[in-house]
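With one protein chain held back, the other chains of the complex are shown just where they sit.
Chain lettering (A and B) follows the sequence in which the chains are written, and residue indices restart at 1 in each chain.
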Amino acid sequence: MHTDTHGNPTRATILWLLLIVATVLTWAVGERGSSGVLIVAFLAVLSIAKGSVIILDFMALRRAPLMWRVLTLGWMALVWALIGLAYWNGMPT
Amino acid sequence: MQYKSQAVAMPYFIAAIGLFVGQIIFGLIMGMQYVVGDFLFPEIPFNVARMVHTNLLIVWLLFGFMGAAYYMVPEESETELYSTKLAWILFWVFLAAGALTILGYLFVPYATLAEMTGNDLLATMGREFLEQPLPTKIGIVVVALAFLFNITMTVLKGRKTAISVVLLLGLWGLAIFFLFSFYNPHNLVRDKLYWWFVVHLWVEGVWELILAALLAFVLIKVTGVDREVIEKWLYVIITLALVTGIIGTGHHFFWIGTPEYWQWWGSIFSALEPVPFFAMTVFAFNMVNRRKREHPNKAAVLWALGTGVMAFLGAGVWGFLHTLAPVNYYTHGSQITAAHGHMAFYGAYVMVVITIISYAMPLLRGRAANSEKAQVLEMWSFWLMTIAMVFITLFLTAAGILQVWLQRVSDTPMSFMAAQDQVVLFYWMREWAGVVFFIGLLTYLASFFVKGETKAVAN
Partner (left out) sequence: MNTATTAALSVAPAITVERRLAGDLAIWIFILAELLAFGVFFAAYAFTRANHIELFDAEQVALHRDAGALNTVLLLTASYFVVRAVQAAERLASAASARWLLAAMVCGAGFVIVKLFEYSAAFEQGVSLSSSPFHMFYLSLTFFHFMHVILGMVILGAMWFGARAGRYRPGDMNGLETGAAYWHMVDLVWLILFPLVYVIH
């Protein structure tokens, strides 16, 4: 039985292009030298979106038991939450 | 027993258990000296008792590892041992060297012993755990090399399995890292640095490979689970153990004068050292749950599962408790370290050696498993020793926390000896737990002599 765990090439190509666009966006933020809570939130969202593509599509966890998505996506969310918390703590008051 | 040469494992196992008894007796003596300082003075001073207690531990575990290798490798390689005779010669050499060294510790003042044994030629003595006189150290290297030659030749002429490769890797690493015991730089920082190359990279590095190989071997035998499944776990466990263990050496480099980044590297990687132990526990229970046969040797299964749990608790959890640099700043070298040391050595290495002895000894004596009665007694000894060790660890942890508080955290810190006086109650309780441990050990010995109906070896 063919279960098509890994999706099709067209979808993969589109996702890859989106990942590159997101990377260029991250780089552009760096070039502008912007900072602040909103910028960090924006970069976090970009990173989590990219990570989700890797996790769900490339690693094919979309079709895996729920536990594996919880663990990996949860890891992304937790790491960014900690980074955000640390950034917030370090803001000049 | 499938190969005649496996029989040479038996004297190694017997010597291991004999020295284990000695180790515990000296542990009890020392535990007593913690509360009654003059106990057995001047015949057995505290520093001598401590040296004998720790050195005997290492020597008997090495006997256990060698016996395990002689038992496992022919069966894994599907061939007789390269040389049974060599194995017998090495047994007597190692036993005689070990006995002479211990007698030297007991009957000759340490400084005189150092003079007698050529410490002026190459100074290697006087460092914790590496107290052995030069001839003993050289003897250890010679025995280890001859042993490795024997085992490696056996593996080379027979089947190569993941288990024997991991075991060999561990044993070779053990021999190689011991060479750092000959290096004794004048600079104290470098001395300590290389000292840890022996001490840490043994117990938190290559010994873990030996542990994983022994455990995997016994689990294959008692559960009948496919070799491929067990080997895959073995690879994951040893990779995790090596990466966390080797970089985790940094948790000993916090305060000895090494660069600051070790506080980060050491904290982070050693904090992950419980992960391979956790994987080992999951592995052991998983394999036993998926077992394809009911092995008659229930006691061996119990020891194997116990190894997983106690190694995780003792080496993993109790290690983690004080491994982060900000915590370790207060706790290093306190009774918390002693608590961790006791449960880690027992849970990981003592228990895995008993696991292989428990599995192999009946087979070496010509039966699949001991009688029901003998096994029940052996399982009693398991619980007595394990629970006693849990209590020893808890009492030492309590003593350690109190000690750290009084001596290092408090606004009006006490001196070392004044703080020791405050924790005497815990030392008494630890000594009583030690007595229970000793009763457990005697029960274990007795289980070898219980007769009864035994099961024949199944083919």
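Following the convention adopted for this analysis, a contact is a pair of C-beta atoms (placed from the backbone, for glycine too) under 8 Å apart; a residue touches a chain by one contact, two chains touch by 3 or more.
This one's a predicted model, so the numbers in the text were calculated from it and none came from an experiment.
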| item | value |
| --- | --- |
| Contact list for the unshown chain, restricted to visible chains | A, B |
| Option touching the unshown chain, where B:Ala271, B:Ala338 or B:Leu442 are the choices | B:Ala271 |
| Absent-chain contact - pick from B:Phe149, B:Tyr261, B:Trp383 or B:Phe416 | B:Tyr261 |
| Touching residues (missing chain, whole complex) on chain A | 1-9, 12-13, 15-16, 19-20, 23-24, 26-27, 29-31, 33, 35, 39-40, 43-44, 46-47, 50-51, 54-55, 57-61, 63-65, 68, 71-72, 75-76, 78-80, 82-83, 85-87, 89-90, 92 |
| Chain B residues that touch the omitted chain in the full complex | 232-233, 235-236, 239-240, 259-261, 264-265, 268-269, 271-272, 275, 279 |
